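For reference, the structure discussed in these notes is given below.
Only a single protein chain was left out; the remaining protein chains are all shown in position.
Just so it is clear, A, B and C label the chains in written order, and each chain counts residues from 1 on its own.
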Amino acid sequence: MSATWGRKFKITIFGESHGSHIGIVLDGVPSGTKIDMDSIIEEMDRRAPGRNDISTARRESDSPEIISGIFEGRATGAPLTMIIKNKDHRSNDYSQVRDIMRPGHADYSSREKYKGFNDYRGSGHFSGRITAPLVFVGAIAKQILEEKDIYISSHIASVKNIKDEKFSEETLNKEVFKRLKKESLPLLNKSKREIIHRKIIEAKEEGDSLGGTVECSVVGLKAGVGDPFFESIESVISSLMFSIPAVKGIEFGSGFDMSKMLGSQANDEFYYDLDDKVRTRTNHNGGINGGISNGMPIVFTLAIKAPSSISKKQRSINLKTKSNQDFELKGRHDPIIIPRVIPVVEACAAISILDCLLVDGSEIKW
Amino acid sequence: MSATWGRKFKITIFGESHGSHIGIVLDGVPSGTKIDMDSIIEEMDRRAPGRNDISTARRESDSPEIISGIFEGRATGAPLTMIIKNKDHRSNDYSQVRDIMRPGHADYSSREKYKGFNDYRGSGHFSGRITAPLVFVGAIAKQILEEKDIYISSHIASVKNIKDEKFSEETLNKEVFKRLKKESLPLLNKSKREIIHRKIIEAKEEGDSLGGTVECSVVGLKAGVGDPFFESIESVISSLMFSIPAVKGIEFGSGFDMSKMLGSQANDEFYYDLDDKVRTRTNHNGGINGGISNGMPIVFTLAIKAPSSISKKQRSINLKTKSNQDFELKGRHDPIIIPRVIPVVEACAAISILDCLLVDGSEIKW
Amino acid sequence: MSATWGRKFKITIFGESHGSHIGIVLDGVPSGTKIDMDSIIEEMDRRAPGRNDISTARRESDSPEIISGIFEGRATGAPLTMIIKNKDHRSNDYSQVRDIMRPGHADYSSREKYKGFNDYRGSGHFSGRITAPLVFVGAIAKQILEEKDIYISSHIASVKNIKDEKFSEETLNKEVFKRLKKESLPLLNKSKREIIHRKIIEAKEEGDSLGGTVECSVVGLKAGVGDPFFESIESVISSLMFSIPAVKGIEFGSGFDMSKMLGSQANDEFYYDLDDKVRTRTNHNGGINGGISNGMPIVFTLAIKAPSSISKKQRSINLKTKSNQDFELKGRHDPIIIPRVIPVVEACAAISILDCLLVDGSEIKW
Partner (left out) sequence: MSATWGRKFKITIFGESHGSHIGIVLDGVPSGTKIDMDSIIEEMDRRAPGRNDISTARRESDSPEIISGIFEGRATGAPLTMIIKNKDHRSNDYSQVRDIMRPGHADYSSREKYKGFNDYRGSGHFSGRITAPLVFVGAIAKQILEEKDIYISSHIASVKNIKDEKFSEETLNKEVFKRLKKESLPLLNKSKREIIHRKIIEAKEEGDSLGGTVECSVVGLKAGVGDPFFESIESVISSLMFSIPAVKGIEFGSGFDMSKMLGSQANDEFYYDLDDKVRTRTNHNGGINGGISNGMPIVFTLAIKAPSSISKKQRSINLKTKSNQDFELKGRHDPIIIPRVIPVVEACAAISILDCLLVDGSEIKW
């Protein structure tokens, strides 16, 4: 527990990497919402593996099948369910993980939790593959938000110690967002592409992997959305983001850098712009004051650890023999997961913000 | 919404800075739990203002009054309610905030949300004062956890750009925890105390304020606690931590530094120690794999922004005159909030971990 | 657990009969709602004991004190908290209930649940007195509903085997509702008043008590409110109604009588009335089809058992001596609770319906 998240836009995920299907139930999509399958497939393809030389060659077939909640191309308002059939089982690749606990993975912690009954093949329910259904729902959420002129985008903020620039007023626009969506290594500063690509290929050749950070922004959200304390926008977004395997940190606006600022620097001063719209001169708070949006872009950055699956020899334990044991992980692995995590991050941002908006909009319709 | 947090150890907070009372309802405290008021008061005093030269001189009287849920010194199992009467109103200090939106505060965002009906005096429901009840409940949670040999401690990890050292095996023990609890500037490396104190006094004299980071650790938690995805330990802890005003970032284990590591560095390798206990050689993952505890100490660090209330002249807007307007904030302000945030962080850690444990323990008692 | 109910109009109750206070936190009242204390007091007085010869002479002083969430007479949108100080302790009256389990009461079941740590004085948290805060919140809900022309009323449908008539088109109107609200024995057919009053006095004189049924109706609710399955209007209303001590049954529309009808009788046929409004010719379904309102009055009836506290000698057990033991309950008791339950029923109806409406209204405000 719990496989269910959300207050008004509620999702329930299920499935294991090597089970028969993975999928999701979405409860709360407004009736009449047009479901554009093309843009759903487009988003899901961004997450799919095997698209280029920096991604694992395993070829999953992520063809989503909607089995409830749609009638004549539109959401009925009843629960919308999507399943994906798992095709690429080859479970022999994973037989060794039954007894040897892979470092960085949930093998040991989940085995303790479930008393050994968990499906250990390919991380089972803990597989990154379970994020595919999140991208499916995120694509629907994006469609709904875009009708309200709310747009979400993200880019690689860093790989190892190589940094991209941060989002700024110049880059927070639809053209840039469109470009970022198409790139296999979405960067604001394209000159960093080559060195990052080289680092990835190096790690791949050494059987190692790389981490980094992702910056995400939501533009177009009006002031006054979100709640104090337990349902602050930060609380809602972070609770969902930490559901994404490999996320180990989140900061809003200037985040950890903000901790080094004086109050006089960190405070985002308000002003009326030429159109008499309230804005802030800086956006260190990432568009959120007291848990509630202030009308500036929502900005947050995630720390993504390097994929735990590497080919290099590692030390670990064998629970069967109850002894320490070195091992090498067979199979092909992603040397970096960030490009594939990016659509998941955007999906979770879309789901979070849409849920906040639907909660916020509650009032008697009459 | 929503003032309620928790699944099995459920809290509901209420109150405004200048209302008649603040308080909390705790639902789910196991019946028969002895409530030690002395240790509750001790924890609440750590958060109280006016204790030294680095804290505001406002003197709140945080005497908690338990009005339900206790009978003959023990929790009955029914909702336990605590209220604190607000004494220090002096609301004239805050009259200017009705129209001028203080930068960094929730004045503007909450006004938009509540259509102008929010209690604007002293930040109202958005006041840091509302965290006092969290410390009250946290003290009860700590008592329950300590009976299971689970201990929580934290220290100032940095102020501005001056860093303390990080928790290590040498410092994660009860003696150090006891020392940290007593200090007004809890630091692992005491030699940093003087320079940090001087920085704070300087900021205070300039009418400015300082931010920093807090590192918190939970030791003694067995492996197998927590859940995959939406109720991962990271999701649960972060959702509560972002309820604390001024928190703008959280990282687990090595967090953002981990994003710079190779997979071969970031993976915490397992081994059997001399007592045949499973441990990891490093703890970059902060004691959590796949959202579930792995038996190592839970470690996380928070980015705390400098207090938004500063005496320096600031630029802002006046919503009444609909014009830009400079202003100076009257009254005395905390030049740094971190020492007072620390007991709140520990309280939220205790509440989160206890909730995870109670959820995890669910099985049929027979 | 759990002291909290509601999705968008969320309440958290607390308190014991002989503790220092009872009270409630209301989260989700729309900001700007005018709080009319006079009508709140009027509703709470309907529930208060000691008003006439058919009610216990204990005189509770139910003066509600609002301690958060209100500013300048209006709801701020932050949690609204109300407490009532318990004045009439006289706990010696209840000393015998520590060991002797009163039949019909929660003495034994709660003692088992809480392992003997429950506050047993005056039923503690299980006291009917805890419904006073529900009436407080219900009064606020009624104010909000009445602005939307939704009205709630109820009457004594039966006492023992003496039946009042049922609500009909002739009696479902504001004049009748106003009259019912003022009467100590609210009946549609006033000719039944005398015999019912006599039965009550007889039971009182014998140290016994009487049960009956209450019919409640909500008029003015449009079609399309509520949800299929788990959040059907019936599910939502019944879950709250069974929180009221003494309620042992609920039926919607013709309920149990409906089980005796043929489908051709039970089906409420639709028609367009002269104003082209959709209506049904009968209302056996109580205004609900498939869990969702159909625009006809919501109607439901509750079975209320006779008060368990009677003066007559009863047989029971003494947990201390572990033996069977006869006993007589000291003190004065209500010979019938129905007149005092009626405002609680209406309050719970108002809370349920408002919560459904607020949930239903969720959509993006833009």
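Observations
FYI, contacts are C-beta pairs under 8 Å (C-beta built on N, C-alpha and C of every residue); 3 or more make two chains touch, one makes a residue touch a chain.
Just so it is clear, the model here is predicted, and its values are computed rather than measured.
Considering C:68, C:217 or C:232, the position touching the chain not shown turns out to be C:232 (whole complex). Considering the whole complex, the residue from A:49, A:69, A:103 or A:226 that touches the absent chain is A:69. The omitted chain makes contact with just one of the residues C:49, C:186 or C:245: C:245. In the full complex, chain C touches the hidden chain at residues 1-5, 13, 101, 103-110, 112-113, 123, 125-126, 130, 158, 160-161, 203, 208-213, 222-232, 234-236, 238-240, 242-243, 245, 247-256, 258-272, 276, 278, 280-281, 284-286, 288-295, 303-310, 312, 314-317, 322-324, 359-360. Looking at chain B, the residues touching the absent chain are 7-8, 30, 78, 144, 148, 222, 228, 357-366. Remark: the residues of chain A touching the chain excluded from display are 1-4, 8, 10, 12-16, 19-23, 25, 27-28, 31-32, 65, 67-71, 74-81, 83, 113-119, 124-125.
The rule we apply is simple: only the chains that are shown with their structure count from here on.
Copies chain A and chain C of the same chain sequence form an interface built mainly from equivalent positions, shared numbers / all numbers used being over half. Work out the mean CA point of chain A and of chain C, and you get 46 Å between them. Residues of chain C in contact with two or more other chains: 8, 78.
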